[in-house]
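Read the structure below first, then the notes.
FYI, not all chains are in this one, though none of them got moved.
We just call them A and B in the order they show up, numbering each chain from 1.
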Amino acid sequence: MQRESARTIFEKSKPGRRAAVLPGAEVPEPPIEELIPANLLRSEPPRLPEIAEPEIVRHYNRLSRRNFDLDSGFYPLGSCTMKHNPRLNERVAALPGHARLHPAQDPRRAQGALELMWLLQASLSEICGLPHVSLQPSAGSHGELAGLLLTRAYHADRGETRTKVLAPDTSHGTNPASVTMAGYEVVKVATNEDGGVEMDDLRAKIDEDPDQVACLMLTNPNTLGLFDENIAEIATLIHGAGGTLYYDGANLNAVMGHSRPGDMGFDIVHVNLHKSFSQPHGGGGPGAGPIAVSDRIEPFLPRPQVLRRESDNGGGPSFDLDIDRPKSIGRLRGFQGNFGVFVRSYAYILSLGGDGLAEASETAVLNANYLKARLAEGRAGERLPIAFDRHCMHEFVLSGKPMKRELGIATLDLAKRLLDFGFHPPTVYFPLLVEEALMIEPTETETKESLDSFADAVQEILAEAEAEPEKAQRAPYTTPVRRLDEVKATRKPVVRQTLS
Amino acid sequence: MTRYTSATDADRAEMLAAIGVDSVDELFEQVPEPLRLGRGLDLPDGLSEPEVQARLAALAARNADADSEVCFVGAGMYDHHVPAIVDAITQRSEFLTPYTPYQPEISQGGLQAMFEFQTAMSELTGLPISNAGLYEGPSSVASAGYLAIGATGRRRFVVSRGVHPHSRETLATYSVGYDAEVVEVGLEDGLTDAAALADAVDGETAAVFLQSPNFLGAVEDVEALGAAAKEHGALLVVAVDPMTLGILKPPGECGADIALGEGQPLGNRLDFGGPSFGFFCATEDQIRRMPGRIAGETNDVDGRRGFVLSLQTREQHIRREKATNNICTAQALNALGAMIHLAWLGREGYRELGELLVRRTAYARERLAAVEGVELLHHAPVAREFALRLAAPVDRVLDSIAAERGIAAGYPLGREYPEHEDGLLVAITERRTKAQIDELADALGAAVAAERGDFVGDRTTNSPQGIS
């Protein structure tokens, strides 16, 4: 990757240059002050860059080469499901009938889009084992918030007010953040030695005040990559207390076609289309976080909902947007959700089909266990032990604690050294419960060769660290920049360019 | 092997051996037997690439999109030209496929683009701090509410009825969780009722929410309206249309604490409503309460300039239940598209585009209001969208113009404003030519006349009711 020094596009600006040429006005051109009162007008245009098109293209192409991406190599970022992004999905999403459709188009003239949403809903419903779906949430955390507001509405409808949401200490940070935004209090539940929910602790937390238990949020397989075998009992306990069971679907890629959250007893599920369903991650979005829910939650779903009407006269069905949902929690955002993401994910589901999805999960689990096995060998087995020694599902978590203690290199050092070997490092320091955690999710679209070379690299780095720990401690060396001062960036934040 | 995977039978055998199991099924044994599905998913078999493409193309063909119709619909998302370089750049693998830049050493491209985006949005809004983008417009409004509660300790929002209905509804949805009250202030001849607003704001008010141009297209006097907020120590939150900020006074110069909005008009497709992005700018003192990612400048161990995700301590990964917001995956690629679009427009082009919109809008407003049976719904100044009142049922007029002229004539205000059942909101972009505006005037005249004929007299004229 490029080593040239960073210059922003503002620094490449030169007065008088430009790229865009605009259409002529075609209409009378009075001074703007005659159309809008002068006191509402801007005195100076914003100092946007002045630069011709060729140099804009060069600028962003160069920037792009300073990014590592999924198409550059192995990207085992745990919990993120960095699977292949089929370009077919980009192509169909770009069809004018999708990409150029106005969101306020009369539903009668957007039948294809509504049917597509309906078909995607039906697919997610089958995959999740829950009868109703809303596609509205924009990402996983948005789905979480939706789920908690649904829980609140469900209880309110029954005349109940509950204040507590339970979540294991391994849960993703968005879970507690969503809990607070939804006006609940988080109650942490401990993890047992198998990596699952500590049942005694769960019982204790429920028994403290069962009437206050609104919900338990769970990821299953959890963020350790382990399936919680007690899930049926957990569901019984929570439902017994009158709470809802929320499934954080970030790890759905492990169980598609094998086990369904609805069948496990979950009431509400969010699905990250940008994880299991191949929406490209875009450098941090866009994604989408549809939710699937049980019958008792359905009345409260956000509006609008896609409605399918059978035809009276034997023709095909028609589709509409239903806003007449009196118990709905209301909107979570504008219009109908991230439709472009729906198109991609629906194309993905069509491509794989039911069996293909099940095989994808199988291969994801196979790949994870294989890589786990490779990393249980040799030096890695000693210095980077598995946090919970069981077969994993689609990902697994290692602990760098012995490595740090014995070799003096931290998980962060290992991660940075991996950059020099051409790999994206795993997720690090999460889940919090595991000291010096490395969370590794290879996904099903990686080759055995990639897994092997990653395992070899880890072993090599550990060997190197025995002789020369500074090598990792000061890594990386070959990247466009080396280790960055993040503390400075937070202490004295410079979050925009100063322009003269 | 399924689609997109590589494990051959030979690979599988070697891998299973290394794991020490006989089959993949064994790995799934940790799922208790009763919870295993035990059947195939009830979904169709996988399809080949040409088949999937044909299937999706058939669905797409059943939508009347802004290529097949001339689109005067706005209401928050607009049929702007997306420069070709936006697609070319955002479709590059290097921007399309990585995730959030957790490893800054190999993510300088994305991080620098965020930094540039923040700079541009800060310039547009006249506020010093910008994040790297949120989901979209309305949920950004709701996020501003959360910030305002944190900043003021109060739980009461005063919202102009000129704020986008989706934003108001989203704020209301979230406010159930925030345990906050939402009070609405009405409009007078298109503009927020200043007196009612002043009455509504009190010492318990966390924030006042305005939008300019508002949903009816009217340009609000934000500065004047905002005085009530200042007086009571409430935050002033202003939703803006990024395409008008080359012309309109930036919220930062009008006393806004937060300026935000729907980013779609900048470099993003219509996409039936998403994905796009929300932008969110604020005054310096809110920096540690901002929602979403923020890129910051720093340097590496060799002193080389670089960018990182800064102020991560606000975020859920670290702060968990105390995070300033729950947002995690946002809309980075969409914000990149916006930045490229802004660079392409450039300082002059951006201003010129604003002028073009204002002038074509003025022309269209005058032209359409002159049509028999059509009048202005309000007389406030407008920038790129305006509201009309029709003397015939709006839905029938829209159907007729769509079927006969292939024009989506506007947004029927009755959908969200029962008091404006006769209202039509018409949006202008640089793609809407004078010829199209003239044709719309003609079509509107004909359709209104036909429907009035229908309505008062003979119902046998062949006014179309179906859709194309």
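Basically, a contact is a pair of C-beta atoms (placed from the backbone, for glycine too) under 8 Å apart; a residue touches a chain by one contact, two chains touch by 3 or more.
Everything numeric here is computed off the predicted structure, so don't read it as measured data.
Formula of protein chain copies in the complete complex, based on this structure file: A x2, B x2.
Just so we're on the same page, only the chains that are shown with their structure count from here on.
Centres computed as Cα averages put chain A at a distance of 20 Å from chain B.
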